[in-house]
Structure formats: C-alpha cells, structure tokens
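The complex is shown incomplete by one protein chain, all other protein chains being positioned as in the whole.
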Amino acid sequence: MASASRQSQGELDESESDVILRLDGVTKNFGSVTAVDDVSFSVRKGEFFSIVGPSGCGKTTTLRMIAGFEQPSDGRILLSSEDVSRVPPYDRDLGMVFQGYALFPHKTVGENVGFGLKMQGEDPEERQEHVADILDLVDLAGTQDRYPKELSGGQQQRVALARALVIEPSVLLLDEPLSNLDRKLREEMRFELKRIQEELGITTIYVTHDQEEAMSMSDRVLVLNGGESEQVAPPYDIYHRPRNQFVAEFIGDVNTFPGTVEAVTEDDYHVDLETEATGTVEVKRTVARNEFEVGDDVLLNVRPEDFEIVETGHGEDRFTGQVITSTFLGKRTNLLVDVGDQQLLVEASGRIEQDGSKAEDAITISWKRNQCILTDVDSDHVN
Amino acid sequence: MASASRQSQGELDESESDVILRLDGVTKNFGSVTAVDDVSFSVRKGEFFSIVGPSGCGKTTTLRMIAGFEQPSDGRILLSSEDVSRVPPYDRDLGMVFQGYALFPHKTVGENVGFGLKMQGEDPEERQEHVADILDLVDLAGTQDRYPKELSGGQQQRVALARALVIEPSVLLLDEPLSNLDRKLREEMRFELKRIQEELGITTIYVTHDQEEAMSMSDRVLVLNGGESEQVAPPYDIYHRPRNQFVAEFIGDVNTFPGTVEAVTEDDYHVDLETEATGTVEVKRTVARNEFEVGDDVLLNVRPEDFEIVETGHGEDRFTGQVITSTFLGKRTNLLVDVGDQQLLVEASGRIEQDGSKAEDAITISWKRNQCILTDVDSDHVN
Amino acid sequence: LGGNGDDEDETSGEDELADEVNVAIYGGAMGDGISETILDGFEDEYDITVNAETYPDNWDLIAQVQAGSTDLDVLILDDTAVPSAVSDDLVQPIREENVPNLDEIMADFSPYEQAFDPGDEIHYGPFQFFGDGLAYNADVLSEPQSWEDVYTDETEGSVIYTSWIDRVVGIAASHEGLSVSELDQDSDAEMEQIWDRVESMNEYVFEWADTGGILQDSFANEQALAGMLWYGRVAALQDDDVAVEYTIPEEGAPMATSGFSVSADTNRRYTAETFIDYTLDPDTQYEYSSVMGYAPTAEMDEVPELVENSPDYQNRDRLNFWNASLLVENMEEWSLEFQETIGG
Amino acid sequence: MALVLSLLGGALVIIGAYSVITPVPPQGDVSFTLEHYRRFFGTSYYLSVLWDSLVIAIGTTLLAFLLGYPAAYLLATTDSEHKNLYLLMLILPFWINVVVRTYAWRLILGSGGLVDWVLYDVTGVANESVQLLYSRGAIAIGLVHVFLPFMIIPIYVSLASIDRSGVEAAKNLGANRLVAFTEVTWPQSLPGVAAGVLLVFVMSFGAFVVPSLLGGRANIMIANVIGDMFGQLQEWGLGSAISMVFIVVVLTIVYVFNRWVNLGDVYGMGGDSE
Partner (left out) sequence: MNPLTALLHRIEISDRTADRLLAGHTILLFVFIYVPILVVALLSFTPQEVPTFPMPGISLEWYGELVPPNHNEQLVDALFRSVAIGILSAIGAGIVGTIAAFGLVRYEFEHRLLSRETLNTVFLLPLVVPWIVTGIAVLTLYDMIGIRGTFFSVVLGHVLITIPFVVIIVSSQLYGLDRSIEEAAKNLGATELRTFYEITLPILAPSIIAGMLFAFTISFDNFTQTFFWATTGTETLPIVIYSMIRTGIDPSVNAIGTVIVLFSLSVAFLGERLSKRILE
C-alpha cells in the first residue's frame, strides 16, 4: 500500500502574515446532507484563488458561508484573523458576484452599482462619480440610466462585477460568473476579469466548474469533491501533479493504465503495466506527487496531448493502433485510437486531417517518460 | 477590389436526390426586425448539419420556422421536396430538442418520452417497450417513473433527446441542447449525441453558439450573422478557409495583419504587410478561398496554434517579441507576445511554463506560409 | 351625589340636555322623511346635534344592540319588536314626567293601553301607524273589497308579499277573517287554517320579498299586480305616475306602529326623553305625516291631506295590532313552517 | 398580525361557546346545552337548505370556472400591451356596491327585464314572458358575476407562469392544439384552478345578498338562515350552531379538496404535489 505523503504543497503556513481569509475545518450539514465536509484553506492578500469541482460538490455552499449567508455547522471562518461567525453578511466587507448576477431588476445600472455606496452613506454626488469611474473600468461608461434587462448577458455580468467592486471590498467572491455566457464572450470576460483583478490587486475567490477557466486565471486552485477538499495547489501542479486519480481525471482527460510498482530507485519508479502493449515503464520520482513502495498498485495516466504521433517503430513507450474516430476541433483533432486491449484518446494538431491521419489509418504513438501522472489506485475516480 | 468567387463549395447541387430539407430564400421579419434574411441551404439525408453564429443572429428563428412554430415572411421551406408552409407543426414529422429541454414537468420520464407515441396512437404496452428501448439507448434505463426535476441537468437533456428520437422523425432539430451543462458533461454528451446520431443514421440539424461543438460533430456548418448566411461548408473549410473575416474571427482566434496584394503568380499571392516586423509574404493561392487581384487590400490571419516558438533567428516569417502575459490552460499555454506595433496571441504547449518561457521573456516565433487565412478587407468583423 | 363637583358630566346631568344625541332610524325614503322633518326640527328647536344612524329594519338594529355595538341613545322600533327589546333589557323605561306628549297619543295607540308594551312602565312612544294593506295595479284590477278578490287568472304569478313572519301570518290570518290581536295560542285549528291559506296564496305569489325595496320595485315595473305595500310607498309611486292603489280589505289587516325607545345604556337619558317627547308633539307629527303619508298617532283636529286620503287613516277600525308576546314566542316555529310551506 | 389572528380565534371561540350554552347572548345564569345542535339536526329543512347551498355553490364554481378559464387563458397568452388594463377592467365593476349590481340583475332577468325583452318582445324566441328571477339559476348567475375575478386572477397567474415551449414540444411530437392543451397546459394550470375554485366555492357557499335578491324566499341559502337566526328570529344559539356546522362542513370539503390537489400549490408553493 502506498503511504501518501500528506504534506500539502499548496497550503500556506499558518503564521504567514498576509493571509486574509482562513477556513478552519469548516463543515456544513443540511439535515442529513453534508454539503461541505471539514474543509480548510487560507487565501493570501491579493491572491486569485479558485474553487472547482463537479456540480453539487459544495462550491456555492462554501462561498455562501464565507459571505455569511450560511453558518458553518462546524469549524471557523476567519477574515483578517477575526472569527466572523457572529458577523452578519452586511458587515463582512466582502464583494460578491452571484451566479445569476442577482441584479436589482427595478433599479437602473447606476442605482445597482451605487447601491453599496448608498448603504455606506456616501452622498449622491460623490456616489455618481464613483459609479461612473467603475463603469468606465468595466467598459460600460454611459449605461447608468438603463435597466438590467436592457443589457446583454455579458454587459449584465460586468454590471454585477462593478457593483461588487465599487465598494472596494477586502475580498471579492465570484460564483460561476461566466457560466451563462457564450464561449467567445466567456473568453473575453475571463481576460477582462483577470485584468481588473490585477489592476486593483484585489483578493479574489472564484467558483467555477470549468477547469480551464480555473487554471487560466488562478494563483491557486482548490478542488472539491463531495464536500471534501481533494487538493489545493497552483494550476500547473493541479494539472500535472494531481494528488489523486479524481483530480487527474476531473481537471483534464487522461488515458489510464493500471500497474504495479516493481522497483524503486533513487530517481525512478519502475512500474509494471498490466496492458499487453507495454511492459515495464520507468517513471521519474519527481513526477509523482505521492510516495510509493514496491508492490503498490498504481495508475499511470497520460494526457491526450502528451502523446505524439511518430513514425512507425517499436519500444516500451510506443503503441501502434487503429484510428477509430477522428474529431476535428479546429485547433486540434481528437483521435480515438484502438491499441488492442484499450482505446486511447490522442490529441493531434488541427491540421492532421489534411496531413493524412484519418479514421481507419494505422498510426504509432509514443509518450515521454516524465510526462505522465502516477496515482494511488484506491483514490476516487470521477464518476 | 477583390472579386469573391461566389461558388459555394459547401452548397449542394439542387438536383441532388437525397436532399431531405431545403430552405429557399427564407426571410423572417418580426415587425421592423429582420431576424432571418434570405437564407438558403439544403440538408442531405443522414447528414449532421450545424448552424452557428453569435447570440441573436437568427439561429433559433430558423429552427423554429423549420419546425413550423413560425411562418417565413418570405421564401419557401421544403421537406422531402414538399412545401410545408401550410403544414402544422404536429404533421411535419420532425423531432425537436428545445434549448431549455421543455420537458413536461408534470409527467414522468416515461410519460414524457412516450408522449409522441401516444399521439401516434400506439397502445400502452408497445409504447412502454419502445420507451424502455430508447431510454436504454440514452443510458437512462429504469428512470421511467421519475419526474424531470428529480434528474440532473445532463439526464434531463438525454430525456429530451429520447423524447425527440423515439418517434423516429425524419429530421432531428436540436437547439443548443448542451448549453446548460458543465464542460465535462458537455463533452460527454457531445460524444453520446454523435454516437446516437450515427447509430440511427438520423438527419440532424444542430444549433449552437459553441464553435468547437459545431466543428466536432458536424458534416457541414452554416455560419449565420445578423440573420444572413455567411458560409456553408464542412468544419475543416470553415476553420481553415473561411469565406470572410467574420467567419475567420468567429470560428476561432486569429492574429490579423493588414496588407496589399503586390503580385499574383500561378501558385502564390505576394502580400505586402503593413507591419514593420515583416515585409512581403508569399501565400499559396490554394489557401485563399477568394480570388484577389494586384492592389487588393487584404487581411492576413494567423491562428494562435499556427505559430511556433523557434530558436532565435531572422526572416520574413519570424517575429521576435516580449511575452506580456502567459496563461496556463492545462493542455496549452496562451502567450500574449508584444512584437512592437502589435500584440500576438500565441498558443504553446501546456508544459511551456516548465520549459522556460514565462512572462517577460523574449521569444522568437514563426509561422508556416500555407497556414494562414487571406480575406477581403471589406468583409465584416466580429464586433 | 349632587349635580355639582367633578361628576358634572352627561351621565350625572340627569336633567340636563346634552350637546348631541344619537338616534337610530330606518333608512331609505322613511329615513329621509324622518330626517328632514323630525330630526332637523329637533336640532333647530333645541340646538342639539342629532346623529342619525340608519338601519334596514328592526331586527338588524336589535341584533346589533344585542351584540353590544351601540352608542345609540334613541332606538326606532316597531311595536312588534318592543316586547323582546324590553325582555332583553335593550331599552329602559321612559320617565313619563319628561315626556308629557305621551298623553297626546290616541288611546288606540297609547302604550298605556296596548299590549305591545307590557308591564307598568312605558318603554315606547309610537309616532305613526300604518296598515299592512293591499296594494294593486289599478289598470288591471278594479278595487278589491276582499283579499280574495285579487286572486284571478291574471294575477297568478303576479302577487307579492313579504317574508317577514309577522306579516306572513298576519295577512294570512286576515284572509281568514282572524284578528292578529286575538289569535288563539292554543288553537291548532286556527294555525292550520292559516298555513293552508299561506299554501294557497303561494300559488299566486311570485316572491315573498324580504325588503320593502323589492315590493316597491315590483309594483313600479308591473311585475306585481297585487300584494302588500305600505301606503307611504304607494303614494310615492303614484307621484311617479304608477297606476297603483292601496286599500284595506273588509276582512281587515294587520297594523303596526313605529316609535322611539330609550336605549338601555345611554348616558343621555334625559336628552333621549326630550327627543321622544318632541317626536310625539302633534305639530311634529303633522309635519312628518304630511311628507310621508303615514298616519300620526297623536290626536289632532285636522290631518294633512295626504293622510286624510289614506285608507289606513280612513279604515282604522279594520286594522289590528299583533298580540306581540304570542308573536315573539312562536316566531322561530312559524318561520320554519313558512319556509317548509313555500319551499316544498 | 397577532392581533388580527387572535381576533379571528376569539370570534370562533365565542361562536363555539354560543352554540352550546343557553341563553344566548349570555344573561344571568348560563348553562351548557346541546339543544341548539339537536334542533338543527332534528330539522330536515335546515339540512336541506345546507345541501341546496352546497349544490348552488358547486354549480356556481363550475360555471365561473367554465366562463373564467378561457378568458384567463387568453389574457395569459396574449401579447397585447393592454393586458394589465384588461385585468383591471375585470375588477373595477366590483366597486359598485353588490346590492346595486344585483338590483341591476333583477332588471335584466325579471319578467319585463332585458332578457325578456330580447327573447319575447323583440325576437319572439320565447312565446311567453320570460322570468328567470327567483330560481337557483338566477342565484348562480348573480354569484358567478360577483365572484368571477376571484376565479380568473389566480388561473391567470398560474397560466402566465407556464413555460410556453412545453406546448411547442407537444406539437412537435404530434399533438394538435387541443391535445397539447389537455396534456400540457391544463395539468400545469391546476394550482391556479385550485385556488380559484377554492375561493369561489367558499365565498359562494356562504353567499348572502345575491340569493336573497335573486333567488327569492323559496331559494334561500344557508347564510340567509343564519342571518335570520341572528336577526329577525333572535335565535343566536341556533344561529351559532348552524354556523359551527357550516364551518366544519366547509373546512372538511376544503381539506378533502386539498388532499386531492395539495394546498401548497394554491399558495404557489409548488413542490411535491403528486
């Protein structure tokens, strides 16, 4: 059995001085449902922190506890080192962008954005200026007098953002703010959001179920699954050194080969794969996140883009197979390759169709030793 | 001025015998708004045909006219060579999956799926069998007695699909059926949908605003813009040989260089770019969809993935620049590169961070001559 | 307790007039008449503000007073309601010395003489009387002498009476020549006779109305060719050129008086009594009856022309008072019997 | 809020007490009695009035539903910009006092009235004078007129909230307009129908003015009997007992009805109706 090293490289040192938010063993039960289960993490000032996970894993609940709309059943939430369990939502100094925007339908854009300032008692003239400034920032200058329903989805999203930003909150919470937008607009808004966040240096907690979105914007990512924290780490680590099979599968596609650790050298694990096509594979120890011992059952994962189509040839890192389907995606083409006892998803350049490899063709693919993921066989899978 | 060759390679020959649906100069006005403007296309039996375009471009309206929920203001719609303008929706023999599923909330899954059969007067026992079979097909066996709200989004989507499929319609219409699902589920459903479509050999018209989705599934794609048809072609052509700048930009990211046609040889166009970094570029005539003459103003477009990061060096196809931002996306990393008078979006492998190229680094990039897109400068842009 | 000190409010000011007085009256045309003559006159004469509250009928007023809602000082009542108002303590005795005009009332109607105010004390001062006589459409019918005379082929389905149980029993009894003053409590035969009569009347009746408004409307639009309506309303219809006439058949008819009583929980007893005294003043009655046409109860040398022409006034001898205690005792039973008779 | 509720609770307690004591209203010595109930249940007439009232209430509710539903449907599905005005126009006539309105009905339904005039005098469809007054039918017409908005508004609200694409889906699957309605729209409008039916039923069961003006004495309803007991007849004990029985009957019907269509729906709670 593998003795997983529990040292979590994404976690911050408790004592670190610039921690602005800390969750400490936070649990939330709704009746018999445990929506969030003993989750702990810290967020640094100015950091862009994402929470990802499949639908129903507790992302929204976590965010709502931070915002103060739900009380944790157990554990503590600290904002600037202060326990906020008794602090009502309106005294927490957090900006929030809701999933459906939650704009006030009966107020104009200007009134929506100015609402927080009005609550702070700012006088109308100053407020107007502030509102104009922030609308400028989100590229919506001059829309003050329109009503939310007169704006497109993307514009509404920016109003929601402006409304949360204008009060200069210590932390900005975003709950899947882009999920209602179309792909093109979503990519634009992602960029915009990141720009504004950096411009203002504002601490941001971002909830999404889009893995790519999380990775493209965040300093660190928390992966939740069924209410439990699976991993907290920077995007690169999450993608290339996932802690377990769940994270590996959730954060991107993988081709999985079951195997057993045959030998452990100073630099490498020797993994004996159960597939016929390949025998023993040497994997760099630095690639694996956990430590394994001889005899451990492991899973070896290769991401589709880590395969390469090569000239015919043989070797332990090569597969020869039949293309079953070829899916053109523009930038790239996905090939489903039958290699005998398994089907592999292989990503090739978008021009491959013109280059030749079509369905029914036989091709040879290889992968690089240090570009694979080794996980414990007992860890969760994405269901 | 360029004389665009209007021969449309994606269009079918009128006489082709296996055309099942034909739109002939179809226009739809809502009051003063022209939602669909003189659109014509034909769909072959068994074909997977997609309609893409930005929000509000008339996709849904087109589909609704085909289904019979709206009457064209002008033009004709022919189903199996028969004008259907006087045929009510319930006699058109079309299956439809609505954007919000439009499941009957008060009926069980079994009743939802069996509804069409009931309308055809099939007796309850046979109906039950049929329903069970189709639920099997969409991987929902045994959910007959549940209510729609007791299913997850993805499952509801499959119920909607099963409901449309079970009546074995001559054509299946799908209006953004996947837009409400999360990325992971969306990809799974895409695959599923394609499998079922192929298994049943059913003619499918698919509306989406997700370009990748359209390309990955379709035999041919129609790009709509502001109610007008921009191009009808197979995915590869749409992506690599777009008819105009709008299609080029809508269907994927491009880096655009304005230029002028300097000379036309048998094989190549010589294009003089206005940027400082590069001078004249030779572009293969086969690459361009339209014909150009000497002196025409053109746009030369390069997709981010068609750049390559190379060792330092010089040449007319090379740029040296500064990485401004680097966005890790897992599979790949997007680099924004400042090359003096322009910023270029360059796609690199996902491992680039480890490989070295980080923000602030100077890099050199190049692109292949035949991997660019040449369009008329006067054509529409994506706004 | 003298009439001085801090008790000097309206309650203790036994013999002092208050600034205002609250009077319950009937609504509609009669209310208007009372208001224009009696109330306005009293206000002018005593400089007291009169607040009038209008009621559809006796029983609504009594129900409201029973339930406790009233700051009324003076209540309007028909004699048939007096016994129950007295026995339920809703009214208090009138101190005769404060209402000298009681003596002006004709003996026929005097509370001293009549059974409707049982006991030694006086609770009620009637200011008008009227019969429940027979109205008929003069275009269709010639003047009936007897109740029987209106039941012709022509009037089938065109007769109207009220559903008030005293009127139902009273008129049916009159048909049979029985006087409501002398109904025999113990005679089943009499009552049987009456209910048979109600049943046969019912064949001509299209409605037993429970409001006077419907009676009046029905005659006005000629749905009703015959039936019950009061003289005062008949006179008003005649003003509108409706061909309706009024008579007291020879068998006689029930009659009633209207008058005022002092509310049991008033704290303006003296003022209330003063008001009642004013209503009984022959001058007041003259004025009122010249507007409404209902006959005054006071003895007077000359009555207004309208009253002079009133069959009620002319045929006073044919009109009979109710044996009020008998009525009160049997009302629920009769009412049930009546409903069953007409409802079957 | 608490004041209002305790007012209602107090009222019920008082009536409940009146129904089992004598004399009523209490004076001097008060003793417990079931006499009032005995009298009510021992008199077939009262029971038959209660039954007839129930029949009239059900008929009225049915009629109001049949008239109101299509109108609610049209208002809910029309794209007219004047929708709100039309809805308001449904309510405004009800600011004329019910007595005055009901009197107007007398002039329409009575012999010599509008209907008679049209059918007998003008068109000659009827060969004798038409008298619609003084019948259960007249009561039902009057009650429908009075309570129609209470049927239409809830149904309108519930129809307006139905996603129209469901109907399109049904048509796409081969249902014609009628079938799409019965299979898709109708079941989803049931909460509104339930609310409307409940309101109209309860209010017409306890109707007072309309039966006395349009039905005539032979067709009085239970509220008129109760009214007589508290008014002319001064039989408060019996009146209270009849009221208690009436309340129990209505609540039982409401309860049974709710078991059938989930009361939560009536309040728009949606949710777990089966």
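To keep things simple, chains are lettered A, B, C and D as they appear, and every chain counts its residues starting from 1.
Just so we're on the same page, a residue touches a chain if its C-beta (ideal position, glycine included) is under 8 Å from a C-beta of that chain, and two chains touch if they have at least 3 such contacts.
Given the structure is predicted, the values throughout are model-derived calculations rather than measurements.
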Give me the visible chains that the unshown chain touches, in label order.
A, B, C, D
Which residue from A:Val19, A:Val36, A:Val52 or A:Ala67 sits in contact with the chain not drawn here?
A:Ala67
Check each of C:Gln114, C:Asn137, C:Ser179 or C:Gln216 against the chain that is not shown and name the one that touches it.
C:Gln216
Chain not shown: contacting residue from D:Val20, D:Leu148 or D:Ile220:
D:Leu148
Chain C residues touching the omitted chain (full complex)
22, 26-31, 35, 51-57, 60, 63-64, 67-72, 211-213, 215-217, 220-222, 232-233, 236-237, 239-240, 242
Contact with the hidden chain only, please: which chain D residues?
1, 3-5, 7-8, 10-12, 14-15, 25, 67-68, 70-71, 73-75, 81-82, 84-85, 88-101, 103-105, 107-108, 112-114, 117, 145, 148-150, 153-154, 157, 161, 175-179, 182-183, 195, 198-199, 202-203, 206, 208-209, 222-223, 226-227, 230, 236, 239-240, 243, 246-247, 250-251, 254-255, 258, 263-264, 266-270
Can you list, in ascending order, the chain B residues touching the missing chain?
118-119, 121
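Going forward, only the chains that are shown with their structure count from here on.
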Please compute the C-alpha centroid of chain A, do the same for chain C, then give the distance between them in whole Å.
90
If you average the CA atoms of chain A and of chain B, how far apart do the two points sit, in angstrom?
27
Contacts with two or more other chains, residues of chain C listed in rising order
none
For the protein chains shown, what form does their contact graph take: line, ring, star, complete or other?
line
Can you name every pair of chains that touch?
A-B, B-D, C-D
Residues on chain D engaged by chain B in the complex (per definition of touch):
163, 165-166, 168-176, 179-180, 183-184, 187-188
Which bits of chain A are touching chain B when the two form their complex?
54-55, 152-153, 179, 182-184, 209-212, 215-217, 235-236, 239-240, 250-252, 303-305, 327-332, 334, 347, 349-351, 353-354, 371, 382
In the complex, go through chain C and note every residue touching chain D.
57, 59-60, 62-63, 66-67, 84, 88-89, 157, 163-165, 206-211, 213-214, 217, 221-223, 331-332, 335-336, 339-340, 342-343
